[in-house]
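Removed: one protein chain of the complex. Kept in place: all other protein chains.
Right, chain A next:
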Amino acid sequence: MRGGLWQLGQSITRRLAQADKKTIGRRCFASDADLKKTVLYDFHVVNGGKMVPFAGWSMPIQYKDSIMDSTVNCRENGSLFDVAHMCGLSLKGKDAIPFLEKLVVADVAGLAPGTGSLTVFTNEKGGAIDDSVITKVTNDHIYLVVNAGCRDKDLAHIEEHMKSFKSKGGDVSWHIHDERSLLALQGPLAAPVLQYLTKDDLSKMYFGEFRILDINGASCFLTRTGYTGEDGFEISVPSENAVDLAKAILEKSEGKVRLTGLGARDSLRLEAGLCLYGNDMEQHITPVEAGLTWAIGKRRRAEGGFLGAEVILKQIEEGPKIRRVGFFSSGPPPRSHSEIQDSNGQNIGEITSGGFSPCLKKNIAMGYVKSGNHKAGTNVKIVIRGKSYDGAVTKMPFVPTKYYKP
């Protein structure tokens, strides 16, 4: 699945948007006119953004900085990402929590108000429909963000279950936040820069916490979270205030926080060992296989009560047959679908994401191997274009995470 130099603009999009299988192997893409634009589109173009199709949206793959420089700058200074293509959603009602707990593996009831967690929407077979960051705003309000590429599927899934839940008398309703835009501010300068723009004391707000507050004159939903492994925030801002907020952030950082595109975002999340849905997690992969057992609350393990619980709880007890692990390797960077072999040349799995790490200056990858081959230090072969190269299973994250914790 690689092309000649002529298709450069498309190749990363394809790599990032594996979920959208229809576009793969068929070199015709939706014309630009069919693509959705975020309110920051013109701002991206003015700032040198190279726009590419991604999950039905026209998004910047990079700006004037190279992906290598952008990735390193995020960890040394900071990055501002437009992630308004992602879908923010509020569930409200006195039964919002029991409703959501039927669909996700998290202990939502056990979350303190104003805190959140990464979770997984599961199907009846225990496979992952999507991953999502959920926040318990109050006992009758949950805020969550789902992947752009999964929006239609997720909303249909939630709606279907909501109908039947309500027909049995459950009190829950939803609001899709299409009136808001989502920005991600990540890196060591994220907090000091954002502090200039709000009166709230951000030093008392820790990783996973959520507040509704005034930022740069607009009422925002602020979550201390992200997708880079760095400290940082996701800011849900009324769309009419999004461009002003982006400008203010860049200005207050004196140019050190840089606009950063999807290319560096992919390098950053890979270095942080985070899954990209559609690549590293799919319908047939359970959260246990994906290494997200930690996200299944204790109470949920004891009680079940979510879709696919039987499969998932059995896997926790017996151990999964396959597991997601990280790799270092020599030779060309592994890409998704590269075969993984044991040292005797037997197939043991497949790479799901891989690339050259801009921060570590070497190849990193993640993929699934048969259990028994998953221990750190296990030597493997990774097959790329018919040749096998040495690799070793390694612990993730590849680059230490810097979440802001008390």
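Criterion: a contact is a pair of C-beta atoms (placed from the backbone, for glycine too) under 8 Å apart; a residue touches a chain by one contact, two chains touch by 3 or more; residues count from 1.
The criterion applied here is as follows: contacts and distances are computed from a predicted model.
**Q** According to UniProt, what is the chain that's been left out of this complex called? Choose from "Sys1 protein", "Glycine cleavage system H protein", "LAME_0G08812g1_1" or "NADH dehydrogenase [ubiquinone] iron-sulfur protein 4, mitochondrial".
**A** The missing chain's protein name, per its UniProt entry, is "Glycine cleavage system H protein".
**Q** In the full complex, which of A:Lys252, A:Arg335, A:Lys370 or A:Lys402 touches the chain missing from this view?
**A** Going through A:Lys252, A:Arg335, A:Lys370 or A:Lys402 one by one, A:Arg335 is the residue touching the chain not shown.
**Q** Would you mind spotting which of A:Val72, A:Val120, A:Val146 or A:Ala184 touches the chain that isn't drawn?
**A** Considering all chains, including the one not shown, the answer is A:Val72.
**Q** Tell me which residue among A:Lys64, A:Lys247 or A:Lys375 touches the hidden chain in the full complex.
**A** Only one listed residue reaches the unshown chain, and that is A:Lys64.
**Q** By the contact definition given up top, give the residues of chain A that touch the hidden chain.
**A** 2-9, 11-12, 15, 61-62, 64-69, 71-73, 76, 258, 263, 267, 331-333, 335, 355-356, 358, 385
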